[in-house]
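One protein chain is absent from this view; the other protein chains keep their places.
Chain naming follows the written order as A, B, C and D, and within any one chain the residues start at number 1.
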Amino acid sequence: MADAGSGKTGWRATGHLLGLVAPGVIWIVVFLVAPAAYLMSIAFMTNGSYGLPELPFTWAAFKQLAGYGFLGWSPANLYVVGRTLVQTVLATGLVVVIAYPVAYYISRAPARLRPLMLLLVVVPSWTNQVIRAIGWMNILAPGTPLSDLAAALGLISPHMGLYPSQFAVALGLVYNFLPFMVLPLYAVFERLDTAQIDAARDLGAGVWGAFRHGVLPQTLPGLLAGTVLVAIPAFGMYVIPELLGGGKNLMLGSLVARQFAAASNWPFGAAAALIMILATLAGLVVLRRLGRRLGGDAGVML
Amino acid sequence: AGKADTLYLFSWSQYMDPALIKAFEKRYDVDVVQNYYESMPEMFAKLQAGGAQQYDVIVPSNYYVPRLIDTGLIQALDKSKLGHLDNIAERFADPAYDSHNSYTVPYQWGDTGIAYNTDKLPDAPDSWAILFDPAINSDYPFALATDAQVVFGAACAWLGKPYDCTGRDAWKAAAREVLATKARDNFAAFNDGTPVLRQLARGNVAAGMTFNGDFTYYKSENPEAFKNIEFVVPKEGTELWVDVMAIPAKAPHPDLAHKFIDFLLEAKNGAQLSNHTYYASPNAAARPYLDDALTHPPAQPTPEQMKALHYIPSLSGDDLQFVQQLWTEVQSR
Amino acid sequence: MKRASTLTLGLRGMWYALLVLLYAPLAVVVVYSFNSVNSSADFVGVSLRWYRALFADDTILAAAWNSAVLALVSSMLATAIGTALGYGMYAHRARRLGWLIWLIYLPIIMPDIVYGIAQLSFFSRLAAATQIFDLGLGTMIIAHVSFQAPFVALLVYSRLVGLDPRLFDACSDLYANAWQRARFFILPTLQPAIVAGFFLALTLSIDDFVISYFTSGPESVTLPIFIWSAIKRGISPEINAIATLMIGTVLAAAAITLAFQYVRHRQSGE
Amino acid sequence: MTQPSSPTVSPDTADNTPRADTAIRLRGLYQAFGADAVALAGVDLDIPAGSFFTLLGPSGCGKTSLLRVIAGLDTPDAGTLHIGARDVTRVAAHKRNVNTVFQSYALFGHLDVAGNIGFGLRMHGHDRATINDRVQKTAAFIQIDNLLGRRIDQLSGGQRQRVALARALVNEPDVLLLDEPLSALDAGLRSRLQLELLRIQRRLGMTFVFVTHDQDEAMVMSDYVAVLNEGRIEQVGTPATLYERPANPFVARFMGHANLFAIRARDATGLTTDFGRLAGEFARADHVLIRPEIMTIHAADAPEVASAGDNVIHGRVRERLYRGSRMEYTVAAGETELVVVDDNRGQGMFEIGAGVALVMETTGVVTLDG
Partner (left out) sequence: MTQPSSPTVSPDTADNTPRADTAIRLRGLYQAFGADAVALAGVDLDIPAGSFFTLLGPSGCGKTSLLRVIAGLDTPDAGTLHIGARDVTRVAAHKRNVNTVFQSYALFGHLDVAGNIGFGLRMHGHDRATINDRVQKTAAFIQIDNLLGRRIDQLSGGQRQRVALARALVNEPDVLLLDEPLSALDAGLRSRLQLELLRIQRRLGMTFVFVTHDQDEAMVMSDYVAVLNEGRIEQVGTPATLYERPANPFVARFMGHANLFAIRARDATGLTTDFGRLAGEFARADHVLIRPEIMTIHAADAPEVASAGDNVIHGRVRERLYRGSRMEYTVAAGETELVVVDDNRGQGMFEIGAGVALVMETTGVVTLDG
């Protein structure tokens, strides 16, 4: 049995290590890494006449992704990527704007109330995401009070609903991911060193300066952790755009899904999936770098 | 549970009489597990992704049959196991999509039209204009179907071409028309034929593409909710379809599948099915048992309407790829 | 401190607004599940007809059963595998195990849709070749475990990292052999993390739709998949009724959690 | 509450003599947090300009509260506060010419050392060149100019303390407040930094208000010490005054005197206490304080004892601690125990249980009330 504390290695220790980690590692490698690798390989295959991948390997799927198809070049995929990015940034931004003060408020509440308040924030996310979407479908459908109000205000055409629409998608994303921002922010607010606020005031900072220098830097690690937890899944979100968007303005997740679940072009879908993974990784790397640069300790981030 | 075997049926939703399932289960002491799809592309994708070895009986539409055969997703029928084959009406005995019914047996047939709300669109003509002409409906939300060929056919017909138009130029023109329609303020969503009826009833949309039988079924089930919903067969021409039964290539219980198909070919059972779904029956022997409703529109189109009805062409190769890319393009923009 | 009251008032207002935002959609689902007509625009009268329809429908009951089996079995497997993984990473942290972390992050950062489709394409190919990975409850459980286990491992690992490493020495010093150490120290110490990991796995499983959807087979329809296809068929009050039952279950779970927290808090004393 | 007229400890050089005027004047300061948490229960205090002034007291006595009121971080519920001639009771923190060195330094992690030091100047809108210049000068003065580019988490505890000091000093405040700036450090570093802080104060001649709960630290560093207890000032004075003439038992105990005894009876020739009689003329008082240094320990039968006269306490060694340069004995006498210190100047030691005699210089005995 290897010593939990010691750094010594040996055959017995190796056996111990393997006994513990092998099931997990093998599980993930066989049931996730291998499928992912297979999917990636599909991206380089030829699209068969009915959408299934075939040999030989080609770049065709990536060409199609870049916009080259039977029609010559088309910007349709750029629309999709752009729409996805805008929704992601918008949703993340809104989530921050809502979660920041709320997390602060919870952290200042009496200690015995805090678990309850956190629970109240988290509980909706214990239901299934499809169920959360139904709620919004109910609320935003045509003829509901909210839709009528929006129509009366001239925000939408009369007789139309707020759902399905891009607005409903944004709202659904914000709703879905709010708890993932509140929790890490709460964690940093809870151990906020208020002496830094005092120090800023003591050194001549006004309200804004005290916030900018006494509060914001301390909460950055939480903000970044929250951003990772919100932006990355929002970027790949499928259910909400699909249900609340009416299937008319595709986002990346639906574009990928459709190549497997409807339109049938597996290589194209796989190529788009590859791009999604790369974009996700790039986003993660950037956020981690940013986190380190801004002085968050490595443990805070995923 | 506890039964000798299980039959996996993969079919359109709202397309089967539960009593028939019970009867079949009882006769052969088996369980029937049903799964549903709302469109052909959905079914085809599921079959490609492993479904071919999980379902025993599927119910595709005519224009998907050739590609199911081509891709080897369905198996040739063992006609020796189908004692009631002769019940099939002559018109359906040797169809273009499957000569001599080597792979398929017809299930039911019908047409695709438009259902709309007469309160909101009182002046609606029997035309694709309900969907494509902003002058007819400028305010109320409406939907188009999710199957590329179904929608492009409608656009072709609206643009004055035949519903079964083919050729890249025709499809491009159709795609442009769909894009323009999608860009309209009151375009709500892409909804499939059966679901859109519920959306109509709930008031979420005022018009959409649907099927004659489903419309009649809902209307008779729930007259109150559907009292203002009407169905038209657009005069510019629309789809005539035949849905068929087939057995996936690696079906787990091919024997039982044959039994099921033969069961539905029985005269009384064929009639019971149509009486339940309000779709016309391809079963000649069933005729005596059919309800009256099935002998006139909308279940049975008028001869005049018949002239404007077309099968959707079966596509493959580049043509299929072309249509699919075009459709992705339409949804992406 | 005395001037902060406007800020406090603003924050309090925001908090209540947030509660409305969070619970309005759920409340609407609950309310419409009792609507006697099928409409989202009108609430005509209270009725239990959708619940009656629900309990009459075998498919829904089967879906509920499938959901429960999927969530419980996958969570138990993931807890076992994840706990071992987390402990292994900790016990051998002196070695170069950096790559392991990436293996653990992979399922966490992989977009659901890519995840589900990768497994769909892989399993369907495997099934075509071997006949053993047929899509169904089995593949769903496999898929769920693969994304739950990393979360459990991280929880267990971070609990261990927070421990005084001398505790392990204290065990040996107090005559515990390897098995006694596992039995009397490691497992009891990890118990809160393991329980938390199990519940986290459960929530992840319950929340998941996409991966379940793509790895499911004809007989493994779960409630979310059922609801999804019901929505695709046009939303109906029956769905609201199912959703209401799920919401009720979750609220009950939340209440129990809270009660536990307060009891634990009380025990630990002020 | 006596206010001393002049410091006993003289400063380093002539021109840094504490100025005669008052840097801070507090009158009737009252501050409560809720009904039963009275942090300041009416504080009157004058802090002489240019002095190293220490607030000493047990945890929770109100030291930080007082400092925060001076800094302007809290507003008192009642009372007034002058800095120099100006009434600043209602002036916001960022408008007071006072700076604070916080307990755990409260350095900004997102700024480097230079950024931290220059922060106050930046907030005051100085231009970049001025800021750089003054940061550079202050850093050189504090001897951390080689650290200017470092991140805060790359600094040791002692370095952080200096950065916090520089960050406050660069603003040239009228008064520098220091809230237990040394309490987080280990003993060695702590005594080095005590000296350093003292030297800096001497060189600048600035008023330092220093908070600690460590009487040793207070004694080593301060010109004046104010002892706080439950939001009140118990005594103000030089370290020697507090040590040698504590105003009451609280101060005496807090200054580390173990030998404090209630007086049972008093007559013309002396006092009766728990350990026995004490001959001499004493003022009427409640307590008698016998500092360990005024006693010498001897074998019970030693010749010095016989010749010592009246004030000899006989007892028995109960415990002894070897401390290198000295030996600390606890001696049981009468109904109580006394602590006495013997320096290890080569003489013998007393075993535990040995009978000893403590000889006392009566002139060093202090009586006090309260």
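Everything below uses one rule, namely that a contact is a pair of C-beta atoms (placed from the backbone, for glycine too) under 8 Å apart; a residue touches a chain by one contact, two chains touch by 3 or more.
Note that the coordinates shown come from a computational prediction; the quantities given were computed from them, not determined experimentally.
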Touching the hidden chain, out of C:W50, C:F185, C:F209 or C:F226, is C:F185
If I consider the whole complex, including the chain that's not displayed, which of D:M255, D:L271 or D:V312 touches that chain?
D:M255
Using the touch definition up top, pick the residue from D:H124, D:R232, D:R245 or D:R326 that touches the left-out chain.
D:R326
Can you work out which residue in D:R68, D:H94 or D:R291 touches the chain that's missing from view?
D:R291
Hidden partner chain, touching residue among D:D21, D:D87, D:D127 or D:D343
D:D343
Across the whole complex, the chain not displayed is touched by chain C residues 164, 166-167, 169-177, 180, 184-185, 188-189, 191, 267-269
Using the document's contact rule, name the residues of chain D that touch the chain not shown here.
9-10, 12, 187, 195, 215-216, 219-220, 239-240, 243, 255-256, 291-294, 319, 321-326, 341, 343-346, 351-352, 361, 363-364
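In this text, only the chains that are shown with their structure count from here on.
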Give the label of the chain whose average Cα location is farthest from that of chain C.
D
Measuring from CA centroids, which chain ends up nearest the centre of the complete protein set?
A
In whole angstrom, what separates the CA-based centres of chain A and chain B?
38
Approximately how many whole Å separate the CA-defined centres of chain B and chain C?
38
Separation of mean Cα positions, chain D and chain A [Å, integer]:
56
For chain A, residue numbers touching 2 or more other chains are 141-143, 260
Specify, in ascending order, the residues of chain C that touch 2 or more different other chains.
40-41, 120-121, 123, 214, 235
